[in-house]
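Complex shown without one protein chain; remaining protein chains in place.
Our next item is chain A:
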Amino acid sequence: MENIKFDLQTTSVREINKFLHHEIAEGTVPRIIIEHPDGAHNIAAGLNVNCEVEIRGHVGYYAAGMNQHASVLIAGNAGTGVAENMMNGRVHVRGFASNSAGASAHGGLLIVDGDAGLRCGISLKGGDIVVGGSVGSFSAFMAQAGRMVICGNAGDALGDSLYEAVVYVKGHIKSLGADARIEDMTADDHQALESLLNQAGVSYSMHRPSDFKRIASARNLYHWNADANQEY
């Protein structure tokens, strides 16, 4: 399959997204290259077909937002909300990601080779996130399902009000959020981590699952108030 090239200096985001939404024939997996993104917002948002997209440069907000089937490579840094609400597929940021990377992702895999900003994996609903560097404060806030792997350090309030999502951290955790706790790694955790690191690519093979900590919910916030039925 030949490459299809777009240049954002001469084509608008609207035209490219329209092409990606409507012009890709069923059964083909074309490779689309987008040049000169120069921080434009909403590039490749709402991809609902299987295709490969390579963005050569830095992107603005919500790149590959709500991705359903595509594999998107961002050869640069990503702004706020990269791969937000992803349903499936794969989004790989070679550089750094700003705030709310992978927010509310229901599925798929987001890989950030560099650091990710605040609220990485906030409201996660089943997606997986692997961060090669560190994450900012309030990451995995209210994360409901899915897994997050942090190969560097975590900022303040990691995993605040976690539900069933699980976070693995290799480095230092500045502080845990309400109801998050460190738990023992099980054989299943080792397996899960190994597979996630594998999927993230060869550069992640340097990390050993045994070096990670598991953070999950203590489930004390699951019910309104433990003392709710007290009567005097």
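Note that in this section a contact is a pair of C-beta atoms (placed from the backbone, for glycine too) under 8 Å apart; a residue touches a chain by one contact, two chains touch by 3 or more; residues count from 1.
Keep in mind that, in the parts below, contacts and distances are computed from a predicted model.
**Student:** With one chain of the assembly withheld, which option in "N-methylhydantoinase B/oxoprolinase/acetone carboxylase, alpha subunit", "NADH-quinone oxidoreductase subunit F", "FMN-binding glutamate synthase family protein" or "Fe-S cluster assembly protein SufD" matches that chain's UniProt protein name?
**Tutor:** Per the UniProt record, the undisplayed chain of the complex is "FMN-binding glutamate synthase family protein".
**Student:** Touching the left-out chain: which of A:H58, A:H92 or A:K125?
**Tutor:** Of these options, the touching residue for the absent chain is A:K125.
**Student:** Of the residues listed, A:I34, A:V72, A:A103 or A:V131, which one is in contact with the missing chain?
**Tutor:** Per the contact definition at the top, the residue touching the missing chain is A:A103.
**Student:** Spell out the interface residues on chain A facing the chain that's missing from view.
**Tutor:** Residues in contact with the chain left out: 13-14, 17-18, 21-22, 41-42, 45-46, 48, 60-62, 65-66, 68, 80-81, 84-85, 87, 99-100, 103-104, 106, 119, 122-123, 125-126, 141-142, 144-145, 163-164, 222-225, 227-228, 230-232.
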